[in-house]
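In this view, the complex is presented without one of its protein chains, the others remaining in place.
Presenting subunit A:
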Amino acid sequence: MSQTPALRLHVPEPSGRPGCTTDFSYLHVSPAGAVRKPPVDTSHFDTNDLAYSLIRVLDEDGQAAGPWVPQIEPSRLRKGLRAMMKTRIFDARMLIAQRQKKLSFYMQSLGEEAIGTAHSLALQQGDMCFPTYRQQSLLLSRDDIPMVEMICQLMSNVRDPLKGRQLPVMYSYKRAGFFSISGNLATQFIQAVGWAMASAIKGDTRIASGWIGDGATAEADFHTALTFAHVYRAPVILNVVNNQWAISSFQAIAGGEATTFAARGVGCGIASLRVDGNDFLAVYAASQWAAERARNNHGPTLIEWVTYRGGPHSTSDDPSKYRPADDWKRFPLGDPIARLKQHLIGIGEWSDAQHDQAQAELEAEVLAAQKEAESYGTLLDGHIPSAAAMFDDVYKDMPEHLRMQRQQLGV
């Protein structure tokens, strides 16, 4: 008779379910300033400890500490704070518009605003991001992308730059270094590596930045991207936004239990960092480090941004069915906007009054943009792009069969 016990299938569970409290000790949060900063030409091997600790700059009192404190002008921090606030206000407003049936669908980035905002400050004009559907902060932190146009995309109206073909939030802005978003998860992660390889093939100086969530790291393209980035030493930043949730699935079900997503990078020969994603200064510093590394031909960097998905997965989701209602409030890394605000006030570069004023201005700006976008129509009132536009751009030149089908539709 065998002496070994019967085998059991292990299925990870989050510690917090509705009605319970999450035990966040699994995050292994390092104190602000405690984690070292290696030179940008470091080997992947020497980042092993960084993949299991957490780079943080802002402490509990909002003071910046340690080797990762970035050299950044207060004016740029104020710009970043404003962009984060704009993103949150935009999200809140679009959520209401979805509830009012002015758009069919929306996805907020509540709680993750620092990552795209600070990261974009560390990139240069001409660099290309390959975002997921939750990096709207990359666009909203720019001055050259009109909010009205973004809302027209969300409303699929006659001014929608994507001609009504795409689900809301699937933006595309080549001129802003924002690659066309696809509904298929992880596909853009390997495309970012290809874009970076192209830049290297051409002897260019531009770099790519790929984005993926914790859940989508389980897709094949995640592993493919790491392999190709390592093999060809591609000038790319591989961003894993670990917001702890993939719809209803806790990050442990994606493979995060007792390990980190940053650790995957080290295993594939890529220098890797694990960073407090709600710490604007840490996000900026780590992004800048990775960008400098890529731009100087030292190769790719993988960064796991530890954050929390503050809102529902999408307007089609109800998180109260699978996680505690007060989870975000208990998340140890707090709220990125509140933390940067506290820091700026602490260094005398911001005030509650300025904050309130900015809040009011941005609310008015978003509302005005929504009103203007609505004047061009919404899905509800039928002011949508022409049906004839449905047949364009399938191919560069319309083949005969599509011409015939367009005629059959009578448009």
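The definition used in the following text is that contacts are C-beta pairs under 8 Å (C-beta built on N, C-alpha and C of every residue); 3 or more make two chains touch, one makes a residue touch a chain; residues count from 1.
Operating definition for what follows: contacts and distances are computed from a predicted model.
Undergrad: Out of "Small subunit naph/bph dioxygenase", "Na+/H+ antiporter subunit D", "3-methyl-2-oxobutanoate dehydrogenase (2-methylpropanoyl-transferring)" or "NAD-reducing hydrogenase HoxS subunit gamma", what name does the UniProt record list for the absent chain?
TA: Its record in UniProt gives the absent chain the protein name "3-methyl-2-oxobutanoate dehydrogenase (2-methylpropanoyl-transferring)".
Undergrad: For the chain left out of this view, which of A:180, A:314 or A:359 touches it?
TA: For the chain that is not drawn, the touching residue is A:180.
Undergrad: Quick one: which of A:32, A:138 or A:192 touches the chain that's been left out?
TA: Result: among the candidates, A:192 touches the missing chain.
Undergrad: Return the single residue from A:22, A:47 or A:166 that touches the missing chain.
TA: Final answer for the missing-chain contact: A:166.
Undergrad: Taking the full complex into account, find the residue in A:201, A:258 or A:353 that is in contact with the omitted chain.
TA: Touches the omitted chain: A:201.
Undergrad: Please identify, in ascending order, the residues of subunit A that touch the omitted chain?
TA: 128, 130, 161-163, 165-166, 170, 172-174, 179-180, 182-184, 187, 190-202, 208, 220-221, 224-225, 227-228, 231, 393-396, 399-401
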